[in-house]
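Shown here: the complex without one of its protein chains, the others still in place.
For subunit A:
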Amino acid sequence: MRFLGHAAQWRSAAKEALDRTSITVNFLCWLHFTSNYLCSPFHAYGVSMLPTLNVTGDILLADHLSPLLGNVGHGDLVLVRSPLNPKIRLTKRVVAVEGDTVTYFDPLHSEASQVAVVPKGHVWIQGDNIYASRDSRHFGPVPYGLIEGKVFFRVSVVPHTFYVLV
């Protein structure tokens, strides 16, 4: 009799553990889905996008659906995986899309402006602050497949004090 009582207890504990696990797994899966296919917040910092974004960093929302639907065009702020280091992501502006001719100017390296044609399936990305930005002027046009999201909303400006503390 006592043994049966113990068994029932264990069964209910196991059932509860299973329920909790399935809720957690479900939640994590939903999190993955929304942050990879719908929209996700991220922190962008650095001087390359001045004056649009602050040096100390803004919290931005990126929409991951538009790149999948091919809905990224001239002038959009995009979140791009760096072609030079796959582990980091850059926030830049799309200046030209495939087939366009870009005339660009790199004040750090040369005085004259240069002309380039964006090949098929590529985009030309550039920072708003052309004096301190590493972008397509250095590594050339980037494949469209590297675009991870289109920035559409600024959630908040990170206060300067917070940045210094971190």
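One rule holds in what follows: contacts are C-beta pairs under 8 Å (C-beta built on N, C-alpha and C of every residue); 3 or more make two chains touch, one makes a residue touch a chain; residues count from 1.
Simple rule for what comes next: contacts and distances are computed from a predicted model.
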Inset, instruction - Write down which listed name, "Ribosomal RNA-processing protein 43", "Mitochondrial inner membrane protease subunit 2", "Anaphase-promoting complex subunit Apc5" or "Nuclear pore complex protein Nup85", is the UniProt protein name of the chain that is not shown. - result: "Mitochondrial inner membrane protease subunit 2"
Inset, instruction - Among A:47, A:65, A:84 or A:117, single out the residue that touches the unshown chain. - result: A:84
Inset, instruction - Consider the whole complex, including the chain that is not shown, and state which of A:10, A:30 or A:152 touches that chain. - result: A:30
Inset, instruction - Mind listing the subunit A residues that contact the chain we can't see here? - result: 25-26, 28-30, 32-33, 36-37, 70, 81-87, 119-122, 139, 142-147
